[in-house]
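Every protein chain of the complex appears in place save one, which is left out.
Chain lettering (A, B and C) follows the sequence in which the chains are written, and residue indices restart at 1 in each chain.
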Amino acid sequence: MRSFEVKNRTSAEDIKSVRLITAIKTPYLPDGRFDLEAYDALVNMQIVKGAEGVIVGGTTGEGHLMSWDEHIMLIGHTVNCFGGSIKVIGNTGSNSTREAVHATEQGFAVGMHAALHINPYYGKTSLEGLVSHFESVLSLGPAIIYNVPSRTGQDIPPRVIHTVAQSPNMAGIKECVGNDRVKQYTDNGVVVWCGNDDQCHDARWGYGATGVISVASNLVPGLMRELMFGGKNPSLNSKLMPLIEWLFHEPNPIGLNTALAQLGVVRPVFRLPYVPLPLAKRVEFVKMVKDIGRENFVGEEDVQVLEDDEFILVGRY
Amino acid sequence: MRSFEVKNRTSAEDIKSVRLITAIKTPYLPDGRFDLEAYDALVNMQIVKGAEGVIVGGTTGEGHLMSWDEHIMLIGHTVNCFGGSIKVIGNTGSNSTREAVHATEQGFAVGMHAALHINPYYGKTSLEGLVSHFESVLSLGPAIIYNVPSRTGQDIPPRVIHTVAQSPNMAGIKECVGNDRVKQYTDNGVVVWCGNDDQCHDARWGYGATGVISVASNLVPGLMRELMFGGKNPSLNSKLMPLIEWLFHEPNPIGLNTALAQLGVVRPVFRLPYVPLPLAKRVEFVKMVKDIGRENFVGEEDVQVLEDDEFILVGRY
Amino acid sequence: MRSFEVKNRTSAEDIKSVRLITAIKTPYLPDGRFDLEAYDALVNMQIVKGAEGVIVGGTTGEGHLMSWDEHIMLIGHTVNCFGGSIKVIGNTGSNSTREAVHATEQGFAVGMHAALHINPYYGKTSLEGLVSHFESVLSLGPAIIYNVPSRTGQDIPPRVIHTVAQSPNMAGIKECVGNDRVKQYTDNGVVVWCGNDDQCHDARWGYGATGVISVASNLVPGLMRELMFGGKNPSLNSKLMPLIEWLFHEPNPIGLNTALAQLGVVRPVFRLPYVPLPLAKRVEFVKMVKDIGRENFVGEEDVQVLEDDEFILVGRY
Partner (left out) sequence: MRSFEVKNRTSAEDIKSVRLITAIKTPYLPDGRFDLEAYDALVNMQIVKGAEGVIVGGTTGEGHLMSWDEHIMLIGHTVNCFGGSIKVIGNTGSNSTREAVHATEQGFAVGMHAALHINPYYGKTSLEGLVSHFESVLSLGPAIIYNVPSRTGQDIPPRVIHTVAQSPNMAGIKECVGNDRVKQYTDNGVVVWCGNDDQCHDARWGYGATGVISVASNLVPGLMRELMFGGKNPSLNSKLMPLIEWLFHEPNPIGLNTALAQLGVVRPVFRLPYVPLPLAKRVEFVKMVKDIGRENFVGEEDVQVLEDDEFILVGRY
């Protein structure tokens, strides 16, 4: 499925220098379909505030709750609307090699700049199997590999990364295991994006990480930009810490979904199995927005608590 | 699934002025997947030779042999690579209203400029059903309606067209019933593209048609451009007639697929149920290319007869 | 995808003797999903009244409005619930050879007794292509081929049938072209089911047809059983003719869907592009039921006219 098209084709090198990548939220209409108008506004705010890349349909964007045709459509849509202003990184990974290969081919065909690839979560495999899986997809174009054992049930050990890093398409790793692991990679020339918002400041300024693939930047893109570009800034980092802790109190993107609805930038619609944070947490969020400053958050409306019955939960869509 | 994106958004008015639209061939790799490199070359040749629009995945492009994810991907790919140079019209029609609505939403989301909509072939419906079907999809964006009773088993009568033409998204009709019908529409202000290559010269210059949605232009785009833009030219029309007759000797795109393979611009790979024209017809094609002039056809290689065993027929892909 | 399972496996010979096959209606819930409870009741009534086979997801059953997973599920469901009492013939045909092969494999895997195969409608192909298409699917199990040029836009000529009839899996043909064609086949040993309710009496008793694949039997299974088993009966045939004409006044299954809703055996839910017959026709139906006798129709409730606003039309489901 080769194409000689080069308009948006990016090399792994172009990806390696990107510092602030937002794992963008996917907003929904009340019937559960994508709300592309809200989505476009979210992406646009990221561009305006200085994010250089978006992960489309990541765990934050709930790619695992999309059908593949929705997912590829969203990647194509993002490229078409914003591909000239921001790197579009499609989460075309899967625990099925077949699915990952198919989705990655399609993602590159519709113009994504790079792929995000997870190791086979849930099904898991041997180290040899991991290498086979990643080699199957790395041949198709630039890729970031994503290690998050707390979700996948299996750590990708450095020796697997070093093996697959032979591929010129390997841009780097989104690492969630911690800053010692980050250092282990950056000391050896492997590009790392920190996958934990609470560790990203230290990863960037103390452990050699290139940047962050962030959830919090959905809310405060300008501050996250400052954190990644503005030099060591423990004071800003501390200021953000309560927000980050709040965001990850429940599995992501539960906190993020709740927060963006409270900020009035997305409809309060959840695809199950996600449900909003309880009222007490929503009250906390309003307070945090005031502490950090409404102007640092996305959107223009007043932050609201929202009542339980304002949320719509959809199981069929 | 609204988007505020306007980069490629085209109004029905922009479509109405387009004269030469090519129902572009979809080429395949030996395993039956799309050959995007060959596809991009085909589209590029259309742009260079003056086509102003392409139908992606039409009957000529074998949309009915695609899964929907392939189909939408190909639309997104075409927009991404060529959307600035040519109008991309996705054949997101279906005999199932659900499928047509879903595909049309996705097609616009990935940036197509207009949709091509067929009436429900095979299943058919009542005139009230036709109106409901077309109204369901016309609300989503600019559209051309396609009438080809020899394929669908059901003529779309003018009164249905006049009813749905109330929609500002109705750009016009691709009509295959003949030039009297064409005139009936153009006399009443409905834009028409002739759907039959053998009638398009007369439709354009004698019956008020705006242009053609052409199969032959896959082969001789420059001559078809001349036929639509250069004024009345019965001599050129006559010169092309044997080629057009050859092309439609068997159901399209059998002739086209065979011809493009012989011209060396696509691999000789057929998705079943299509099979190549027999040897005698392939010999005839070589002769016609010489008569009309190799330089008027796409591609640079010598035209070849090709042996039976050079063709690959794929049933699983 | 071979299976050594033989429990329900039927040979083409077993199919050849079946006389009354009902192209069973698929009923829907208000959200457009299948109403399996109503469906099971419909199939059960067929069994009780003497039908020997059902076509699942035929044009009458709106297979063209199903996703393939729905379609295969319905076949598997029917086998599971009724496979011991009635022949389950899955309409796993398609205009795409790939789809037909995949669906037919799956249909046999879930236990269907035979497949119904259409020629490639809308896309059409050459006679060689027709043979390749049918041979691709005939290798998978017993099959009935379906010829309905008024829907497909292309007649399957006898020489194609005689070629593919070499396969031991070819059970016979559902022929809609007329009784001269029927005779042409039965004179040559090809089993025929009449595909037109208005011609089936004569086909059966005058032209050698084995039986009928019927739409009307959804409504009056006992009378259709009598028509196929009870010997020449021009009086019964005449008595049914107004009902049959009413049924096919608009493209099938519009009339059938309307009638079954009026009889209270299915909810008045239509998947677009089908819409109900207008009020005047619904009034006519009530009268015909009284003329023919309510007791000859399926269901127990009084036949009703139904108001326009009692019908639900669904475009997304």
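One rule holds for everything that comes next: a contact is a pair of C-beta atoms (placed from the backbone, for glycine too) under 8 Å apart; a residue touches a chain by one contact, two chains touch by 3 or more.
Note that this is a predicted model, so its numbers are computed, not measured.
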Fill in: Neighbouring displayed chains - absent chain, whole complex
A, C
Item to complete: Looking beyond the chains shown, say which of C:Ala51, C:Leu65 or C:Val110 touches the absent one.
Response: C:Val110
Worksheet entry | Hidden-chain contact residue, picked from the options A:Val18, A:Cys200, A:Leu240 or A:Ile254 | A:Ile254
Fill in: Selected residue (touches chain absent from view) among A:Thr10, A:Thr26, A:Gln46 or A:Thr152
A:Thr152
Worksheet entry | Option from A:Thr26, A:Gln46, A:Thr59 or A:Asn296 whose C-beta touches the chain left out | A:Thr59
Worksheet item: Where does subunit C touch the missing chain, residue by residue?
Response: 1-5, 7-8, 29, 33-37, 39-41, 68-69, 72-74, 76-77, 79-81, 83, 106, 109-111
Worksheet item: In terms of residues, what is the contact footprint of the unshown chain on subunit A?
Response: 32, 59, 62, 64-65, 95-98, 101-102, 120-126, 128-130, 132-133, 136, 149-154, 250-251, 254, 271-275, 277-278, 313, 315-317
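As a working rule, only the chains that are shown with their structure count from here on.
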Response to the item:
Outermost chain relative to subunit C, judged by CA means, is A
Discussion item. Just the number, please: Cα centre separation of subunit B and subunit C in whole Å.
Written reply: 33
Worksheet item: Any idea how many Å lie between the Cα centroids of subunit A and subunit C?
Response: 50
Worksheet entry | subunit C, residues touching no fewer than two other chains | none
